[in-house]
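For this depiction, one protein chain was excluded, whereas all remaining protein chains were kept in their positions.
Residue numbering begins at 1 within each chain, and the chains themselves are lettered A, B and C in the order written.
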Amino acid sequence: MIAYFGVVFLAMAGLAVAWQQAGLSPDQPIAFPHTIHVSKLSLPCNFCHIYVDISRHAGGPPVEKCMSCHKSIATEREEIRKLTRYYEEKRPIEWNRVYSLPDHVYFSHKRHVKAGLDCSECHGMVGAMKKIRRVGSLKMGWCVSCHRARGAPRDCATCHQ
Amino acid sequence: MDKPDKLARVEQDVLSAMKRPGLAYLAALGCTAALFLGLLGFWGYQMKTGMGVSGLMHPVGWGVYITNFVFWVGIAHSGTLISAVLYLFRARFRTSFNRPAEAMTVFALLVAGLFPLIHLGRTWKFYYLFPYPTQRMLWVNFRSPLIWDVFAVSTYLTVSVVFFYVGLIPDFAIVRRYKEGLAKRIYGFLSLGWTGTRRQWKNYNQLYLFLAAFATPLVASVHSVVSWDFAMSIIPGWHTTIFAPYFVAGAIFSGTAMVITLVVPMRKILVLDRYITDDHFESIAKILLFTSLIVTYSYIVEFGLAFYSGNPFEMEEFRYRALGDYTVMFWIMIFCNSLAPLTLFVRSLRRNVKYLFVLSLLVNVGMWVERFVIIVSSLARDFDPYAWGTYTPSIVEVGITLGSFGLFFTAYLLFLKTLPVLSITEIKEHL
Amino acid sequence: MKRRDFLRVLGVLSGSTLLSACGSKTSKTFVSPILPPEEGVIPGEAYFSPSTCTECPAGCGLSVKRREGWPIKLEGAPGHPINDGGLCIRGQSSLTRLYHPERVETPMLRNDRGKFKAVSWEKAFSLVSESLAGSRDAGRKNLYLSGRTTGSLSRLIDAFCSRLGVERLPEFEVYSHSAVAEANGILFGERDVPRYRIGKADLLLTVGADILATHVSPVSYTRELSRARSREDFRWFHAEPHLSLTGANADRRFVVRPGREAVLLAYLLRQVLDRGPRRSGLPQEAVDALPRFSVGKASEKTGVSAEELAELADRMANARHPLVIAGGVSTSHRGGLEVAALAGMIQWVTGEIPRLVDFARNEKYGGTGTFRDMEALSARLSRGEAGVLFLSRTNPVFSLPGGFAFRENVRNAKLSVAFGDLLDETMQEADLILPLSHSLESWGDVEPRRGVVSLVKPVLAPLYGTLSEGDILLRLMGAVSGEGPATGYRDYLFAEWTKRFGKKGKDAFSRNGFVVEALPGTRVTLNGTKAAALLKDATAEGREPETPVLVLVPSLRTFDGRSRGLPLLSEIPDPLTTISYGRWLSVSPGTAKVLGLKDRMEANVSSGGWSQVFPVKIQPGLAEGVFVASRDFVDSPPLATDGRTGEATWFLEGIRIGKSGRVAAIPILSGSPSQRGRGLIPDPSHRDEKGHHGKESFYPEHEHKGYRWAMAIDLALCNGCSACVAACYIENNVPVVGKKDHLKGREMSWLRIEPFYGETGNVDFLPMLCQQCDSAPCETVCPVFAAYHNPEGLNVQVYNRCVGTRYCSNNCPYKVRRFNWFWHTWRKPLDRMHNPDLEVRGAGVMEKCTFCIQRIRAAKDRAKDDSRKVRDGEVTTACAQSCPTGAITFGNLLDPESKVYRLAHLARAYRVFEGLGTKPSVYYLGGAKGGPEKEGHG
Partner (left out) sequence: MENRMMFQDREEFLSALRNLAREGVPQERIRVETPYYVHEVDEILPTSPAKVKNFSLLGAASGTVFGFAFTILTSLSWPLIVGGKPIVSIPPFIIIAFALTILFGALSTFFGFLILARLPSVFGVVPKEEFGNAFVITVEPGETK
């Protein structure tokens, strides 16, 4: 009997772990290197993530913005060709989410940025990641521990919607 | 015949139950098991589709499931009463009942334990109910009677199982003697290697005494806690101070009835008349009568309080309970729990085992209905008249209820074939 | 040990755990658009743009709430001349018309087998233009019939008709108020419904006019009424043969014998002439013609008690600015014209024209045709005179009496072309269906009231290949003349607007969403001769319908039936009967006793050759011998038309009622019509009932941080119109569960209107929502803290923590918690309405009113940005926002300056079941409908 449940549990646990690992660092339609843009060119985050300090959502850069430089820069590279193709075919780029929260969570980038939090606190050293991978579990405990540490509100209604 | 043979005779009589199962037995087991499988099926269906497959609605959020929960927890009680309380009181007749009674307690609690889970809207989140450290850093609300339930019932189950097991240890040693090969090893293992040395007996004796002492308060506490699920709410018809004693009495009442229901056929089939005599039944019948009177008294008090209170909500509630949509249930309850048992004032009836059996069935029905009436009729007529509504159980709920009986009797049948149905050692001791 | 025993149970669970693990609908991608979205538009923020509601002819101003480009809610436009922020239940639900799963998506042509087949617009246009020409040559007339049309579209239709030689028929409205218009035409030469300035009156007498629910412009009237009611001296009386929502809300309601309204008014007019200050006189000939009644006689004829008549007369005579409004059922019987005329004369005599009765600002029903016109049309069709018949935004096949045989005659048209969005009876009879865009998808303007122009502005591109009526007409004109569409309707409108308002005016118009043009006042004089002629046998016997009579009334939820298709409207119960789904017949308690009818029993109603079976609902307050059914419940009733006004008579006379013996399953949501003296609404006559302010708590009070959100609901203003309920449904993604679950008592509404009837049949409405109790019984019993109290006094429900024990719901004295019995789904594209600020709750979770916590969160977010506290009135709940009467006030109870604080501390403020010590945060303002110190009604 106990053995049986042991098996069931292990199976479920294994599944859960596999599930997570998969989501940690998905491939992107265009292998965008944060290393170059953040570290080398040291662009500020909100140069591309235009809404990060005015909205819940950080938002991605309009393709036009990418093209403003990449019309001329590194145009021969395969990835940039992809980009140009998106632009010419007027197709929006659908990036795979690395950080996604469930529906019942209310999270506002604006509030956290305005509270003086540095992006790296949650997103890690993006500048050092050739391919973005998730740092932090995004589990409730993960949020709460930080909220506890910084005396941020722990009223359930702040985050649960 | 002289003493030692008597001892051997006891062993043979009791253990004869454990010989190869006959066709009738297997058939019975098949039926009960099938019912239980039905329960699992219905439950799965309910979890997949949603609670809507039950008859529950606004305002009646609790129905048959909670009724079953209270019913089965109630059943458990008399087991403990007979095995622990009567032990402390050194009541001799207990010896012939305590093993089946304890078994009943354990199985009833296993069944009861299912229902809080079955009635959850999101059963798959049931672990939220347990206070264990999680990454959420969240604990449970210890102010909620439901959490009290979790603690009370699981404690009760644990203690009962230990008590049951401890009682079995010396008997396992005896069974071991009659078995060969693997079975011998298993029973040997279960007996923890009991040999009946002096040290073992000395500590065993005290262990049993103290377990009895620990179990005794549970008889009162557990069903009080269960009753507080209702008494702690503000629903007219639930929010009453008498609920705790009222429920405890009811629990013992129904449990005792269930003991009779179980033991009468057992005695017949396994020919244990020598050990379970009519005198024993008479004493049990007296308990039944006594608790029935308490329960009846509680019914009267409930109505008395309601009408004396002058509280319009209470008054309407009890008028409705007796004369409203569930009036039939109410009067069934009165007949089975209050009127029928009065016949036990007649000695001949107390000693008439067949009669007792029938009566015990009535009481089982009556007590189930009592819980239903209390739970449903109160919810159906609470404060806001706009929100009033009536509830009728669905096929799913019926199936699951039958399934719970299936599980209970499956367990009991297995018990008959695998464990000594009476406490051999004790009978020997009292020969 | 204990763990293991519960693990034993887990065996079953583990399976389902995996099943339900995958639930989140969060999109797994995020998008880089090609271009940055339009200036100032930020994702995750809500934007509002002005438009106009087209669900009924009233033309209320909208402010459309959009998220990420999708309209997710309609709200009344604050400051709009018609509705000033309020929006009715139908207006709220109009959004479900836009996203309706069964909208007509493409033009459809009936093929030879009678089935509809999708065709291209080009095909459709060429077909129409050919048969236009064809039938003109064949000597047939091309006809254009539409519902009431105002503003530029009306002019475009004229242009279209003259250009293509199409005859434009008088518009068809089921409720065209032709009796009133006719009377005004005869008396004052203004054939129209004037604007009534209720707000300025100090005595209002409404005769049959259901001004709160369906009459002409309900929200506008409701707003004005609230304004009037805020004045101590205002009184409102209502006379009607049946029981309407309006009657239920008047200070006092008189039950008049059907068809005897004229006697009442004649009596009053005489009284006013005799005693009142006669500001403007009645020509002698008319005075002579006016029949004279003693109080007794009048009372005997009308069935209104002599005392009440006398008092009414006194008040009428002494009032400074009395206003009489006749309409609805009282002007739609054989004596309707006289009733309307008498009302007009009282208005004249009391000199309230033009002060309260303004013909300069007509409600623009002049151009609207009558049933007589439709009779004529039907006849012409039967004679096969019609070539191409355009049927736009109108459903005569459903609305016209059976006798007209319109359904059959439509088929005689060479080509019938129906415009519409949802397939209705008329469209099903048509040969060609041209799908119309929803007003949220199209440009346009309406002029519901003369000089009041309201903007219709698209907030999204059409979901399907639909066009606005304007575009269709323009492209048709193009197709016929062969040179293709001259311009789009948008350009046409811009030109029109610039022409009408000038360049600046046009910009202001499209910014504000409305324009109120200055108009010269119209002087009218009463034509004595005609008046006299009308009065001669105004009160003649034999005019009134013979009882028992079945009164067919417009419906709060579906108006003339045009809103039937909208799912939300059938989910929300009718406030008087609390029936949500299906049809019913309202029967008076007395009659029910006599006939041995009970709720839900089926009764067979027959009159002449016509008969129909209805489930019965016993309706307190209904007069004996009077039966009521909503117009759209009745299939092609045998209605007569009044020769003089062309108004249909909404009375089925001398009906026979029989029991069918069957019992129908109709969901009656209320568990009890009376409140059983439980003081949910304390009787204003004895205040003390309201009683003790809660119990003393055994525990110390817990303090609130910064805010304590609270609500005040003025029961004297609430009229049960249920607009708040609709608003709540849409704002909070509350699922529509359907009839099956309603029958089980599983409706999901977070906010409900509870009607409670008194002995006299008077009714009070109690909006019941989560009371956000300060010592909430639901919180204590939750084992997992899913229900808890937050520092701002909100009773929060954490959906994702809920395990679904339903204990909280059991323990809630107000029974406002709703359990998700199933996985609720929204048929696509209805899910577009979802408010992204809330989770859509899954099965097994308890939910309830949150005081629109998402709105509070947004407001606090804004406040925090410019580091201040949320201002009073800055945040309000969806229900409060939509309420046409302004009965609901939301705010911070800790702020002594706030409006809610003031109201909560009024003498008539109380909380429901205060004796239970739950300390609710919702304060109800008791008192009679008429306001604080006024008499109760009944």
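FYI, a residue touches a chain if its C-beta (ideal position, glycine included) is under 8 Å from a C-beta of that chain, and two chains touch if they have at least 3 such contacts.
These numbers were taken from a predicted model, which means no experiment stands behind them.
The chain we do not see here touches B, C in the full complex. For the options B:S83, B:T123 or B:N141, the residue in contact with the chain missing from this view is B:N141. Considering the full assembly, C:A776 is the residue among C:L493, C:L680 or C:A776 that touches the omitted chain.
Touching the chain that is not shown, out of B:L15, B:A101, B:L129 or B:V159: B:V159 (per the contact rule at the top).
If you put the hidden chain back, the residue from B:W194, B:F230 or B:F281 that touches it is B:W194.
Take subunit B: the residues that touch the chain left off the picture are 2-4, 7-8, 11, 131, 137-143, 147-148, 151-152, 154-155, 158-159, 162-163, 166, 170, 176-177, 184-185, 188-189, 191-207, 210-211, 213-215, 217-218, 221, 225, 425-426, 428-429. Touch with the hidden chain on the side of subunit C covers residues 1-2, 697, 699-702, 774-777, 779-780, 782, 785, 787-791, 919.
In this section, only the chains that are shown with their structure count from here on.
The largest tally of C-beta contacts between two chains is found for B-C. Subunit B and subunit C have CA centres that are 57 Å apart. Counting partners per residue, subunit C has 8, 17, 785, 801 as the residues that reach two or more other chains.
Residue positions of subunit B with contacts to 2 or more other chains are 138.
Of all residues in subunit C, those touching subunit B in their complex are 1-2, 5-6, 8-9, 12-13, 15-17, 19-20, 578, 669-672, 674-678, 680, 741, 744-747, 752, 754, 756, 766, 768, 777, 780-785, 801-807, 809-811, 813-815, 818-823, 843-846, 913, 916.
Remark: subunit B residues 40, 43-44, 47-52, 55-59, 61-62, 110, 113-114, 117, 119-126, 128-130, 138, 140-141, 143-147, 150, 154-155, 157-158, 161-162, 229, 232-235, 312-313, 316, 379, 382-389 touch subunit C in the complex.
Residues of subunit A touching subunit B in their complex: 137, 139-142, 144-145, 148.
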